[in-house]
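With one protein chain withheld, the remaining protein chains of the complex are depicted in position.
Chain IDs A, B and C follow the sequence of writing; residue 1 opens each chain.
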Amino acid sequence: MKKALIVGATGFGGLGLIEILLRHPGIEIKQLVARKDVGVPVSAVFPHLRGFCDMVVDAPERIDFANVDIAFFSTPDRAGMTMINDFRDKGIPVIDFSGDFRFRSTDEYGVYARNKGMADGHLAADVIGEAVYGLPEIYADEIRSAKIVGNPGCFAICMILGLLPAVAGGIVDASTIVCDGKTGVSGAGKNPGEANFYPQRYENVNTYREGRHQHLVEVENILNREGSSPVKVFFVPQIVPLNRGIMITAYAPAKAGINTAKAASLYRDYYMGKPFVVITDTSPATTDVRGSNRCEIRPMVDERTGTLFVTAVIDNLVKGQSGNAVQNANLILGLDETLGLNVPAFYP
Amino acid sequence: MKKALIVGATGFGGLGLIEILLRHPGIEIKQLVARKDVGVPVSAVFPHLRGFCDMVVDAPERIDFANVDIAFFSTPDRAGMTMINDFRDKGIPVIDFSGDFRFRSTDEYGVYARNKGMADGHLAADVIGEAVYGLPEIYADEIRSAKIVGNPGCFAICMILGLLPAVAGGIVDASTIVCDGKTGVSGAGKNPGEANFYPQRYENVNTYREGRHQHLVEVENILNREGSSPVKVFFVPQIVPLNRGIMITAYAPAKAGINTAKAASLYRDYYMGKPFVVITDTSPATTDVRGSNRCEIRPMVDERTGTLFVTAVIDNLVKGQSGNAVQNANLILGLDETLGLNVPAFYP
Amino acid sequence: MKKALIVGATGFGGLGLIEILLRHPGIEIKQLVARKDVGVPVSAVFPHLRGFCDMVVDAPERIDFANVDIAFFSTPDRAGMTMINDFRDKGIPVIDFSGDFRFRSTDEYGVYARNKGMADGHLAADVIGEAVYGLPEIYADEIRSAKIVGNPGCFAICMILGLLPAVAGGIVDASTIVCDGKTGVSGAGKNPGEANFYPQRYENVNTYREGRHQHLVEVENILNREGSSPVKVFFVPQIVPLNRGIMITAYAPAKAGINTAKAASLYRDYYMGKPFVVITDTSPATTDVRGSNRCEIRPMVDERTGTLFVTAVIDNLVKGQSGNAVQNANLILGLDETLGLNVPAFYP
Partner (left out) sequence: MKKALIVGATGFGGLGLIEILLRHPGIEIKQLVARKDVGVPVSAVFPHLRGFCDMVVDAPERIDFANVDIAFFSTPDRAGMTMINDFRDKGIPVIDFSGDFRFRSTDEYGVYARNKGMADGHLAADVIGEAVYGLPEIYADEIRSAKIVGNPGCFAICMILGLLPAVAGGIVDASTIVCDGKTGVSGAGKNPGEANFYPQRYENVNTYREGRHQHLVEVENILNREGSSPVKVFFVPQIVPLNRGIMITAYAPAKAGINTAKAASLYRDYYMGKPFVVITDTSPATTDVRGSNRCEIRPMVDERTGTLFVTAVIDNLVKGQSGNAVQNANLILGLDETLGLNVPAFYP
């Protein structure tokens, strides 16, 4: 069994990792670390874990580096960059959940950081070039040999998987793609605030950060890197009364001659052999993927208006976060990519 | 007090009318008619009405034509067209909630009917030309003198109000407008079925009738009638775990030189003096209009991608249905347009 | 028009008052006061009020005492007791929403305060004896001439109204009454925290403060004051995934010979002429009263087990808070008790 360290164990990202690793046949949790709740069993923080995982939470100062085959940093922005060198020096691979290692240059990072309203100087600029963007459907080979993986943003995963075949295949005018994104409330994390205040969130839909959500930087980076022509995306995130789930509906002018059958065929070819991407010809629903590591994608062409329309759904806490991270870990550790992750959605 | 007849009184449309007319200072309910629940008080169907409206439901055969200043047909498609002549002969104005009188020609009706999978022959073809499209923000003058008003579809109201200033003002390329629509579950009416099955609808978002929702016909009709160039709309409706509420997010290429300030100014001018349309410069939320007759619209231009982005929100059961119908009735009866409707949203 | 001051205008209690007073024909809002959001229009805090109430929020220091016929203190515990003398000296009647004036003695207050984990010394001990418990169904006469009214706790209103006829009528063994209470999330107020954290509250039911909820003190006080024998209540509050609504299910051994018909008759007699209490013989639902000032009560006797079973439902933000307060204000100001409050529930 490979040994895992989880830093940031008491947030939703850490919880997701614990739940998956409890059933994982090749990776076991060796240590849980967090700043809050130090000294208490993680099952006191999450009562549903009682009897399943009663490991006590350690302070970051007590990390036992000798017992780590893979480290997950389920930590906020700018935390990973201060810890990374301790792990890099010891050759321990790290998967970071924040934006710290999703960019190839400090310039790209700066755009992301400013969009989020944070300090924009990167504190581990020397290692940023070694980091791999952790989307296994595209970068599996690089991830296998990586020591630092930046686990993508949840919206970014859904948008990139939904758009990349069309952009790389050149079947759309990529100069302005519209992405309309719906997310559940759990995406805002485990700290109570305006974004997850029940009386405001039940029975409500609203847009936010229209055209300037921080995940947009990642999406345009990757689509431009892999695509055949310059890509611009206008992305409007929305919060809907879901707890879990992301649905992206994306729109772009289709090139002449492209119809639904051709688009679907292109998508199927593109994701051939990718175990967690399912191309469908019916309307996807977030319930189809809730609790699972799947991304379900439906491309269709509306011939009347000449629009390629793509729907993509994921569970923001699984394929959008901890599930994708374990998928990365499986690759890094030389395990089967699907270990611990082959679970259908939780329904109803 | 003007006297109102409600046909189809025991559905959500009828209920909405009852609730509004109970507080209306100029219209009173004289008779409630329905096919189901005949002979029982409407408060036995809707217990929250006990003591507020205990009127007994009559069969359609017992309509008292002598006591009707305004008739509301809150009935399914193809019901109004069989009743209309009885009212027309007596000079009683009718507001119909279905698609029966939303179209100027039997051809247009046929497209609508086939999209909905119904028989497409219109049974009152001789009077279809007299009907007025019941969107008071645009057709107030025609409505004032109309005898037959087709109350628009809920999605159509939200889309038309959101798009018309841009289309009429010529600030977008209208040849392909994308409309991404989110609706609550109550839009499917009061009969239990797949669309409102709790275990499927809670924690779920899904698209349906992509590019072929029946309200699209109305939208393109009106936008083409009022707009300055040919309009095509690609509309993707979605069900989200709301009970009430519609949010439309619409996207179109902005003409050169158009920015958010200019668009907002155009929208404000267009709706000057329209009491139920509010132009805002912050992100609208469906909670801002739940239970009210308002449509809140926010136009913005994303200059990076050259996109005009419009958000519009309504309560599908009020401005999207019974509230809009009462607004029409006020106009027809020569009353102030806002009577009975000046109520803020129900929050939280 | 009588002139109202609302202190604590930007919480849910203040909002409830604004919504009701906007439609009230006999009371108008003259000033809104709060500690937070001073200097901004209340419609910036609650966007759905735009155009309906754009009054600017004043600091407590700027209260205009010359323009107040009735003052509402929608403020936290221990705020009202520091302000009361300024109003009392000027003869301005006050309705306080906290526990500050719900008790006749500092001893009773001390029990309440300690249950809530607060300091237990009352800071206006000299005036506590003048305060009236603001439950108009029981104390209307005292309220009419009161200068200080303690608006009851939401759970307390529902429990007292549900139990008092049985206790006063002597049809149960009151020595141990069980009250099982379900409340919506909005009862925890407008500050984000554990109690209203969406990911924890959706799909969840849990008990809390079992047998020691602070409202219990009020309930036993009043039941013992009005009842015919000593009363003890074991009360278990629960949070359910409602936003609004309280349902109390209460159980007590029925005296011999009492059946459902007799119990219902007793309840109907007891509440004869009380406009907001409805006795029903079907199962009440919180949707029957959401948004209304009604309390719906159903007494039944299970003869097999000899149990009197009472269900009572209210909207915690209306009859449980601001609606009840306006009812008190109507009495104090010599207005019809129902003014501004005769509105059916908001459904669906």
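Simple rule for what comes next: contacts are C-beta pairs under 8 Å (C-beta built on N, C-alpha and C of every residue); 3 or more make two chains touch, one makes a residue touch a chain.
Only a predicted model underlies this, so the values are computations on that prediction, with no experimental measurement involved.
Asker: Who does the absent chain touch among those shown?
Answerer: A, B, C
Asker: Return the single residue from B:D58, B:D180 or B:E203 that touches the missing chain.
Answerer: B:E203
Asker: Have a look at C:L22, C:V38, C:I92 or C:V236 and name the one touching the chain we're not showing.
Answerer: Only one listed residue reaches the unshown chain, and that is C:V236.
Asker: Which of C:R102, C:H122, C:H215 or C:R244 touches the chain that is not shown?
Answerer: Checking the options C:R102, C:H122, C:H215 or C:R244, the one contacting the hidden chain is C:R244.
Asker: Give the residue, chosen from A:Q31, A:T176, A:N221 or A:T287, that touches the chain omitted from the document.
Answerer: Among A:Q31, A:T176, A:N221 or A:T287, only A:T287 touches the chain that is not shown.
Asker: Where does chain B touch the missing chain, residue by residue?
Answerer: Its contact residues with the unshown chain are 12, 185-186, 190, 192-194, 196-199, 201-203, 243.
Asker: Name every residue on chain C in touch with the hidden partner chain.
Answerer: Against the missing chain, chain C presents residues 176, 178, 180, 182, 184, 199-200, 203-208, 210-211, 232-234, 236, 238, 240-245, 247, 249, 251, 253, 283-287, 290, 300, 302, 304-307, 309, 311, 313, 348.
Asker: Considering the whole complex rather than only what is displayed, give the residues of chain A touching the chain that is not shown.
Answerer: On the side of chain A, residues 12, 15, 19, 22-23, 46-53, 186, 203, 243-244, 278, 280, 282, 285, 287-292, 317, 342-348 touch the unshown chain.
One rule holds for everything that comes next: only the chains that are shown with their structure count from here on.
Asker: Centre of all protein Cα atoms: which chain's centre is nearest to it?
Answerer: The most central chain, going by mean C-alpha position, is B.
Asker: Which integer distance in Å separates the CA centroid of chain A from that of chain B?
Answerer: Chain centroid spacing, chain A to chain B, equals 39 Å.
Asker: Using the touch rule from the top of the page, what residues of chain B touch 2 or more other chains?
Answerer: Those would be 203, 243-244, 285, 287, 290, 348.
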